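Okay, so here's the structure we're looking at.
The complex is shown incomplete by one protein chain, all other protein chains being positioned as in the whole.
Let's turn to subunit A:
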Amino acid sequence: MKKTKKMVVVALLIALGLVLHLVESIFPLAALIPGAKLGLANIVTLIALVLFGFVSAFQVLIFRVILASLLAGSFMTISFYLSFSGGLLSFLLMYLAYNFSKDKLSLIGVSIIGAVAHNTAQVIAAYFIIENPGIFYYLPFLTLFAIPTGFSIGLVSHFTIDYLPSSLKQGVSK
């Protein structure tokens, strides 16, 4: 794929992720379990990971998190650090899972790993801020909740990649 075309697609993915990140805040899931969310923006990260590999997917993630926090006005505040730490750990684990056990785990499994890692990293980050171990009380609820959300996000990514034009999918082993 041409360098320019790749750049455009990565930029589009960042924009898409940004919109999904903001749409996500409409769903009041945090009323159900404190800190729970759908992880819609993870669809875009997963697609970038499958299409372009580590570097571009990492760009998509970092720019999405920073731009979303700038738009929401929470850059360099605590909710930015929570989102950043969750995104970072879930991305690293999803990359490892996708790269080294591609034939064993489907995108659904990769996505569930990402969702669980996101929740764990957020709770650990929140623990360092609030310094009260009682916050780990919510971790099992969050990881249980991560299964349906991670499953559906993985499913959406899987089917989205099926429908992408084949010119984008050069080098994707399917």
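Simple rule for what comes next: a residue touches a chain if its C-beta (ideal position, glycine included) is under 8 Å from a C-beta of that chain, and two chains touch if they have at least 3 such contacts; residues count from 1.
Note that in this section contacts and distances are computed from a predicted model.
Matching "NusG domain II-containing protein", "Iron(III) transport system permease protein", "HEAT repeat domain-containing protein" or "SigE family RNA polymerase sigma factor" against the UniProt entry of the left-out chain gives the name "NusG domain II-containing protein". Listed residues A:His21, A:Arg64 or A:His158: the one in touch with the omitted chain is A:His158.
Checked against the full complex, the candidates A:Leu92, A:Ile108 or A:Leu168 give a single residue touching the omitted chain, namely A:Ile108.
Residues of subunit A in touch with the missing chain: 30-31, 34-35, 72, 74, 77-79, 82, 101, 104-109, 112-113, 116, 126, 129-141, 143-144, 146-147, 151, 155, 158.
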